[in-house]
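Just one protein chain is left out here, and the rest sit where they should.
Let's turn to subunit A:
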Amino acid sequence: MADQEQQQAPPAPEQEQAAPAEKKGFGRGGRGQRERREGGAPRQNRGPRRFGGEQEWTPLTKLGRLVKAGKIKSLETIFQFSIPIKEYQIVDHFLKNLKEEPLALGPVQKQTCAGQRTRFKAYVVVGDNHQHIGLGWKSAKEVQGAIKGAVINAKLNLIPVRKGYWGNKIAQPHTVPCKVTGKEGSVRVRLVPAPRGTGIVAAITSKKVLQMAGIQDCYTQSKGSTRTRSNFLKATFHALKETYNFLTPDLWGHTKLESTPFQEHSEYLAGLK
């Protein structure tokens, strides 16, 4: 009797298994088990994935494709035509010696029905100590996560910085080209050109930003509630952005109209080269 029962039991689950196997859909045929032969790791090796590991960058935007193919020679072409940068790998491609430095790291809280929820907010400045600077921020549950997000944000917000002279035009530019001011919230930051050897005369927060932008000498004046560090940092950043917005007499001459990188490399984009 027991044997007969056991013999009856196995056929039932088999039938149940047979029904779901007939479930149809894209990709559920026998072919799903075929191994990939072409490039890249075989599919069985996809274990728990690392977030943003060192994987090759496949560009998703037109600009990214041109950069990866080496058609664009420098970041300044992108800045000249004000093309928005959507992929941070473009910045990594051009600037290999980018330094990241967090300037403000602290907890922020939000009131919820179940008490308070604290997260960490990080402000990170990214720069090459020569002429590029980016400011990014991110709040996340862990400090390291906030730093990671802020670095990517800073790379996407990268700007060029224009430098000039205080007096005689000898050697390389060392200071801001003219008096510029930036504002955010109630904070006003004013950058004033200074003679060579002065150094950066500023509060600790904005001094770091100006150092990483490559400015060697500068006087500053600030106004408003500079204790709110987020606004202070952003105001300095906006002031540096203004350096390339200012029309000085040496830019009065006519410039030749150039074609954008998309027009110039349209043949490459159309697949002919």
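Simple rule for what comes next: a contact is a pair of C-beta atoms (placed from the backbone, for glycine too) under 8 Å apart; a residue touches a chain by one contact, two chains touch by 3 or more; residues count from 1.
The definition used in the following text is that contacts and distances are computed from a predicted model.
**Student:** UniProt names the one chain left off this complex as which of "adenine phosphoribosyltransferase", "Serine/threonine-protein phosphatase 2A 55 kDa regulatory subunit B", "Programmed cell death protein 2 C-terminal domain-containing protein" or "Basic helix-loop-helix (BHLH) DNA-binding superfamily protein"?
**Tutor:** UniProt lists the chain that is not shown as "Programmed cell death protein 2 C-terminal domain-containing protein".
**Student:** Determine which one of A:A140, A:C178 or A:V201 touches the chain that has been left out.
**Tutor:** Looking across A:A140, A:C178 or A:V201, the contact with the absent chain belongs to A:A140.
**Student:** Kindly state which of the options A:A104, A:C178 or A:V201 is in contact with the chain not pictured.
**Tutor:** Of all options in A:A104, A:C178 or A:V201, contact with the hidden chain holds for A:A104.
**Student:** Since one chain isn't shown, list which residues of subunit A touch it in the complete complex.
**Tutor:** Within subunit A, the residues that touch the unshown chain are 22-32, 34, 36-40, 43, 48-52, 55-58, 60-62, 65, 84, 86-87, 100-102, 104-110, 112, 117, 119, 121, 136-145, 147-150, 152-153, 156-157, 181, 183, 185-186, 188, 190, 204, 224, 227-231, 266, 268-271.
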